[in-house]
Every structure is written in C-alpha cells, then in structure tokens.
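One protein chain is absent from this view; the other protein chains keep their places.
Let's look at chain A:
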Amino acid sequence: MSAERYNRQIILKGFGEEAQQKLLRAKVLVIGVGGLGCPALQYLTAAGIGHIGIVDDDTISLSNLHRQILFTTADIGKLKVEVAAKRLQDMNPQIGIIRHPIRLQKNNILDILSRYDYILDGTDNFESRYLINDACALLNKPLIFVAVSGFEGQLAIFNTPDHLTPSTNYRDIFPIPPHKGEIPNCTENGIIGVLPGVLGTMAAAETIKLIAKIGQPLTNKILSYNLLTQEQYTINISHGDDYILPKTVDEFLNMDYQDTSEGPQGYIEIDATELVQLQQLDSTILIDVRERHEVPVLDKQIFTQVPMSEFGAFMGKEFYQKHVVLICQHGIRSVAAAEAMQEKYGDAKKIYSLKGGIIKWRDHFLKS
C-alpha cells in the first residue's frame, strides 16, 4: 500500500498504522447506492477499506442527483453500481471494488453477505431492511443500519456484542415491518439532499470505528439525528422477545419478505379515464388521502379530504356510497388506504386506487 495516501490518518494519535492495516484487510458490503450509500462509499473508499462490495439494481435518474453525489447529469439512465464502481476505483485504485448489480432476495442474499465481514444497509424500503437484518443475524455479520425520514435520521450497529449486552438486531426495536404506506418514503415525502449526506457519512464513520476498534461505536444503541436542530438522542437497545427471527437457512427461506401488507388484493387500480367514469356515478365517493398541506389542492366539493394521519378515525364511520376511489400524490398511500378499506368492507363496497396518483394524471386534475 501507499503509506502516503493514508498518511494523515496513520499519523493521527489514536489511529495509526495498525488501524490502517485493519481497514485494508476488511471486506465491507454497501447495500443501496442512494443518498446514504454514495457518501458512505466515498469515505470508505478514500479511507482504504481493502474490499468494498456494492449492491444496487437501479439506474440513475434526474431526481436522484440532488443527494446521490457520486453521479453526474451525464450518468442518467446508467446502472448505479457501474458508475459508482468506476468513480470509486478512480478515487482509489489500490482497493478492490466488487459490483453486484442485483436486487438482494432470499435466494441470493446469504451467498453474497457471506463474502463480507461488515454490512452497511443504506436501502430505501422496509422489505430490504428486514431481509438484510434477518440475513445478518443468521450469518452473525455486523450490520451498520442507517435510515432517513423527513429531516431526521437513525443510525445503529447490530449483531455486534459489547461488554454489556449480547448482540441485538433491528427486530429488537421494531419486531414486525410496518404496512405499506404506513411510513412515508422519500418518493412520497421528499428528502433534503444533505440529510442522507450527513447520515451516510456518519455510517461510514461507525464502520471505520468498528473495524479499526477505536472509540465507542453505536453497538446496541440507536442514534436519532435531527438536521433542523442538530440534536442527537441515543437509546440503548436490549433484547426483545416478541418476534420471530429465522434460526436456520431453511427457516430464513420460508420467511415472507415480499409483501409486508397482507390482506386480499380485492381493490382495483384505475387510470384517469376510469376515474372520470366512476365520477359520474352518484354512488361514488372520491377520497384524497394526502395530508392537508400537500399541493395541488383539489376541489373539496368533489374530493373528500381524509389524510392518512386521520384515516383510522374515518374508517370508524359509515358512509352510503358503494364505489370508493382513493387518490394520493403517487398512488402508493392510496394503495395502503385501499387495502384497509378492502379488508373492512370486502364485497360490500367496490374499492379503487388511482394508479400513479395525481402526479401521473396531473393534466386531468389541472383541467378539472
């Protein structure tokens, strides 16, 4: 290795040559090359982690660029893993970058994770997060967990015992995944670019601390970070006993990670033309499940406002209309609402969700 490249951290008191050697021998897998994965990968690469694997099956789009800082405008449409690998290799040709342009699933995740010593989860959905958590717990791999929502983030290290507590996992905090639409994601809710930058960098720092055995990594702790106040709040995690964690490969393969919102899919996804037809019927109620602050504002005479945050209360009431059309910004929350309605009413009412939401049919909503 070139000692000069890492000179400034080698000469740092409390780090040194020995810690640098540990980084060079480490194999780290970063899952998700998004807002969190990009900055994490940049610092892990620059710091001299010997082998870095990167997983993502997605391509780069224009709306990624405000937070996914490994990519340029010219990269739009290209595979994230390919562009990231090239850029990282240019940054540091002395380390190994391994590309995994796939989506991790039950049948491939154990094989890939077993090739690495540390796993950094920077994905963007609960399905992946529970899949990765359970796989790491099964394989006993240290997991650096990092996630964002709105102006806040969460950061934790799982599957790593410390002197006080045997190793914990994500299910010790949240035993089962939320239903689809219960927690808004970045597509629905928006995200300020610098937030995953901060959290992704903090996740890289925790990974480096864990490998180099310096400081006090967030082992068995979860840190909450608020960008607007710069406040942090750290909570100690202990073992819970109200969840099922697969203990064998067979049990793991039998887990259901695909759809976290069970319930029969009896509702129908419609387009704007079908919406217009349904709108003609007296027995139709059109429900806008977006929060009250969201734009564009629709005609409240036509669209009944029932934000998702008030949906539970609304479900307790009765109404006469037989056809129920649920709409939201992108057609994701409306699916969650449709599932809840379907579960309650079964065949008693016909439930519809506008696929693609108001954004997809913008022209229709703006003219009406």
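Throughout what follows, a residue touches a chain if its C-beta (ideal position, glycine included) is under 8 Å from a C-beta of that chain, and two chains touch if they have at least 3 such contacts; residues count from 1.
Going forward, contacts and distances are computed from a predicted model.
Enquirer: Quick one: the chain not pictured, UniProt calls it what, "Molybdopterin synthase sulfur carrier subunit", "ABC transporter ATP-binding protein", "dihydrouracil dehydrogenase (NAD(+))" or "Heme exporter protein C"?
Expert: Spelling it out: the chain absent from the display is recorded in UniProt as "Molybdopterin synthase sulfur carrier subunit".
Enquirer: For the chain not shown, which residue from A:Q21, A:Q89, A:N125 or A:Q279 touches it across the whole complex?
Expert: Here the residue in touch with the unshown chain is A:N125.
Enquirer: So one chain is hidden, and I want to know which residue out of A:G32, A:P142, A:P217 or A:G356 touches that hidden chain in the complete assembly.
Expert: Spelled out, the listed residue whose C-beta touches the missing chain is A:G32.
Enquirer: Just one of A:I173, A:I214 or A:M255 touches the chain that is missing; which is it?
Expert: In the complete complex, the chain left out is touched by residue A:I173.
Enquirer: Using the touch rule from the top, list residues of chain A that touch the missing partner.
Expert: Residues 32, 34-37, 122-126, 129, 146-150, 152-154, 172-174, 176-178, 182-186, 189, 191, 196, 222, 224, 226, 233-241, 309-313 of chain A touch the chain absent from view.
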